[in-house]
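Every protein chain of the complex appears in place save one, which is left out.
First chain written, first letter: the chains are A, B and C, and each begins at residue 1.
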Amino acid sequence: MQLGQLGQLGMIGLGRMGADMVRRLTKGGLQCIAYDVQPAAVDKLKQDGVAGAASLEDLVAQLQKPRAVWLMVPAAVVDKTLENLVPLLEPGDIVIDGGNSYYHDDIRRGADLAQRGLHYVDVGTSGGVAGRERGYCLMIGGETEVVKRLEPIFSTLAPGAGAAPATPGRAAGVSTADQGFLHCGPQGAGHFVKMVHNGIEYGMMAAYAEGLNILRHADAGKHAREADAETSPLRRPELYQYELNLAEVTEVWRRGSVIGSWLLDLIAGSLCSDADLQNYAGRVSDSGEGRWTVAAAIDEGVPTPVLSAALFARFSSRGDADFANRVLSAMRHDFGGHVEKAATPADGHTR
Amino acid sequence: MQLGQLGQLGMIGLGRMGADMVRRLTKGGLQCIAYDVQPAAVDKLKQDGVAGAASLEDLVAQLQKPRAVWLMVPAAVVDKTLENLVPLLEPGDIVIDGGNSYYHDDIRRGADLAQRGLHYVDVGTSGGVAGRERGYCLMIGGETEVVKRLEPIFSTLAPGAGAAPATPGRAAGVSTADQGFLHCGPQGAGHFVKMVHNGIEYGMMAAYAEGLNILRHADAGKHAREADAETSPLRRPELYQYELNLAEVTEVWRRGSVIGSWLLDLIAGSLCSDADLQNYAGRVSDSGEGRWTVAAAIDEGVPTPVLSAALFARFSSRGDADFANRVLSAMRHDFGGHVEKAATPADGHTR
Amino acid sequence: MQLGQLGQLGMIGLGRMGADMVRRLTKGGLQCIAYDVQPAAVDKLKQDGVAGAASLEDLVAQLQKPRAVWLMVPAAVVDKTLENLVPLLEPGDIVIDGGNSYYHDDIRRGADLAQRGLHYVDVGTSGGVAGRERGYCLMIGGETEVVKRLEPIFSTLAPGAGAAPATPGRAAGVSTADQGFLHCGPQGAGHFVKMVHNGIEYGMMAAYAEGLNILRHADAGKHAREADAETSPLRRPELYQYELNLAEVTEVWRRGSVIGSWLLDLIAGSLCSDADLQNYAGRVSDSGEGRWTVAAAIDEGVPTPVLSAALFARFSSRGDADFANRVLSAMRHDFGGHVEKAATPADGHTR
Partner (left out) sequence: MQLGQLGQLGMIGLGRMGADMVRRLTKGGLQCIAYDVQPAAVDKLKQDGVAGAASLEDLVAQLQKPRAVWLMVPAAVVDKTLENLVPLLEPGDIVIDGGNSYYHDDIRRGADLAQRGLHYVDVGTSGGVAGRERGYCLMIGGETEVVKRLEPIFSTLAPGAGAAPATPGRAAGVSTADQGFLHCGPQGAGHFVKMVHNGIEYGMMAAYAEGLNILRHADAGKHAREADAETSPLRRPELYQYELNLAEVTEVWRRGSVIGSWLLDLIAGSLCSDADLQNYAGRVSDSGEGRWTVAAAIDEGVPTPVLSAALFARFSSRGDADFANRVLSAMRHDFGGHVEKAATPADGHTR
């Protein structure tokens, strides 16, 4: 198999991410055959001039050998998809999992597929809904030769070197990292690095969120706080008299500050259109990588007080601390006769 | 002034704590004059045979010189009470603040009163509603001679040496600590030690509460968790099939375990009568000492990840993280197109 | 098999815990056959009048059928011990793992042994070196009938109802929890509850440790802090002038305070003989249960900010945050030109 052959890719899973990636690859001159369990998703891409497949069998038939098939499906259905796909493939074919799989599964799947002569590559894909335009950051695990053969695909999906200024002092050609994709190591390494990437993301997001919450309550001194035995008084209300415009504060931080980032750009945009973020209830989901990151840290014996605090804040946002809190109130009642206070307005903020 | 004279004490503030302390002192053979801004509170103690005062003036008039007056009022009204009381006192008199004052205030008040020849003693008082029977643990700050003169009062309020087994190897007479009261240092030292005591209390309480919450959800594998992109699946539900009886678990820990404590005794009692703690909503108050403890740690440069996590969990229980959580949901929406999920049943527990 | 028969137990593993448990059982009138891979450990118990075994075969031969064999060996060698022991046993025999096994292993072992007609019981054992005198708190998982048959053993090891005052309102006979042992649920439940018990222990220990560290540095205002751009000045040194005697402070807390506990009794004893704890370097080990507790919380989606902070503080105490800290220093250098400061005296405390 030669490098040139790999101008072709089968894509399974045409959700938001998968469909956009097909569009970016097609625009970049690569031929994609697109398949989804929902025929409507295939039809939509066909209208954009992409070749579609009516079934897995059809997809496999349309691909030149050795084939390269990219899965972009929810982590929970990867195994089921492989169950149907693998019998259709032949030795030398490559399966790529570009979703959010747990790297434990990559290691298991890689071994399983190897027994059939198939190659397995795991790709952690970051970029979200902006990826179609910005390109995707790709963290890749798998056999070196196989990853090398897929380079045309990776380099088309990735943002390219121009997306960021060169790192001073970095020697040219060390790796493809400066183009936005990197072969990190053997199977599972891609999703391992992506997992930690997301763990860091949790921490960064929480840092911004907590800071903005402090700024939002900088007017605490303007609101009379009840003075009873169950409430700690604000000793110096004159120090908390600021009414800050968070949309403007985040906007100013976007230029020249130490905490500038793409996440900050997004926050500034959100606050600009919805200053109180009333479109959200504040029940924050987590889709696995944050949990796995902390679990890995525990296995390794690496302290992650910040990443875990960020994870647990999400759990709490969904009410998962409720019973623990009731235990606290019960104790307070029993040793001190303290009675719970009624709720105050949403987020304790009277604006 | 001699030691023998201090069989007499004026008590201002006959709330739960103050009234019980008067009863314990009276039972211990000390004479108390009791006063409260609520005449009914005075009347109630009078029925128990305690001498009452109709006003601050009356209280001061009834006390032998040099007087000892104990304030057992909310921290927020100590200064106002002193404003009225101090002009009535004479040089050599002693004012004791046995409430939950911030030690910063003790230092200021001690200096103010000294200018009038008055002595100021701060006493951190632990024991809660059980103190009348068990005795109170007293952490004391003030001038050595003055504290010494008050020993009959302290030793009557304190539980006494018999309340706990002797510490092996502890030399007799080092201090009065083994009787349950201790002169910790100059003014403010009593409330400083009590502040940290309460900070530790927050941490211990949270440790129990979090652990019990884990036990409560040990049946997580029995509840189907939704399998969508916003929810991290439980990979091995067979590991979470336990339905634990928390009342019995806490009961068994009371004997022979490493985590036995008075707080655990209270939890076991609560869970025994209300297994789901449905009497509580889980809005946990904090009355200041936990905040001051962390603030002191920050001033000192001492890391307190556990005590601060316990404090912040209380804030969150009252909805004070809401805006931060909305910021997180807004970011997730903007980079990944994630939509918030609706709420699940209270505490995510379907029992 | 009848209840009366279970006056006999084979004990494998005569380390500190195992040997003491044999002594307590023997004193309580139960017959033990003791075995250890180290013959010297067996000999030592023989001198105390306990029957010893020279090999696993010998142990099994000396036990009446159906046999009950208790393993008290490090978690890491349980599987190897079972490998040798199980072939010697017969259907109906009972194997008890009283060590610190991960409950995942209990579930697996229970299933394996069931295939041979053997019963498996997991017992979380708390009590430490004091257990021989105080009794052991036992958290038990396994089949109901089997656990019932072992009650004479459990009740002899446990502290008994007299070890703590009765919980007010607790109905008699609900379970054996008030005697200090409890059948928590099916296989694994005992070690699951013990795991969380240890997780709580980590949190409580950290709460005390952090609080005491704040008290120790209450004299921060007495030590000139360098005033350079890399050091945050202490704004009000007059507030940190206390030199507290921690041995006496912990002693006074032992009577009447809210934070009294057995752990506090131990701390008071340690500080009494070694005020600065110079016998310790502060490298704190963790032997697994704390990690597993947090991992379980993550699986369940239960927030445990306090228990995880306690765990991570132990990791950090052993230097496992070092690389992360170097990353921080590198960033500070690169954006702000900050240069690392040299180390100050041990624990930043000049006393």
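Assorted remarks:
Here is the rule we use: a contact is a pair of C-beta atoms (placed from the backbone, for glycine too) under 8 Å apart; a residue touches a chain by one contact, two chains touch by 3 or more.
Bear in mind that the values here come from a model prediction, so they are computed numbers and not experimental data.
Residue-wise, the contact with the chain that is not shown comes from C:320, picked out of C:112, C:143 or C:320. Of the listed residues A:86, A:281 or A:302, the one in contact with the hidden chain in the full complex is A:302. In the complete complex, the residue from A:37, A:77 or A:244 that touches the missing chain is A:244. Residue-wise, the contact with the chain that is not shown comes from A:204, picked out of A:204, A:284 or A:327. The omitted chain makes contact with subunit C at the following residues, 16, 74-76, 102, 128-130, 205-206, 208-210, 212-213, 216, 227-233, 235, 262-263, 266-267, 269-271, 274, 277, 279-288, 291, 305, 309, 313-314, 316-338, 340-344, 346-349. Remark: the residues of subunit B touching the chain excluded from display are 258, 291, 294-295, 298-299, 301-305, 308-309, 311-313, 315-316, 318, 320-321, 324, 335.
Counting the whole complex, the residues of subunit A in touch with the unshown chain are 103-104, 107, 126-128, 131, 134-139, 158-161, 163-165, 167-170, 174-182, 184-186, 188-189, 192-193, 196-204, 206-208, 210-211, 213-215, 217-218, 220, 232, 234-236, 238-245, 247-249, 251-265, 268-269, 272-273, 293, 296-297, 299-307, 309-310, 312-313, 348.
Criterion: only the chains that are shown with their structure count from here on.
Inter-chain spacing, taken between the CA centroids of subunit A and subunit B, is 43 Å. Residue positions of subunit B touching 2 or more other chains, listed in rising order: 128, 206, 208, 210, 213, 232, 235, 262-263, 269, 305, 309, 313, 348.
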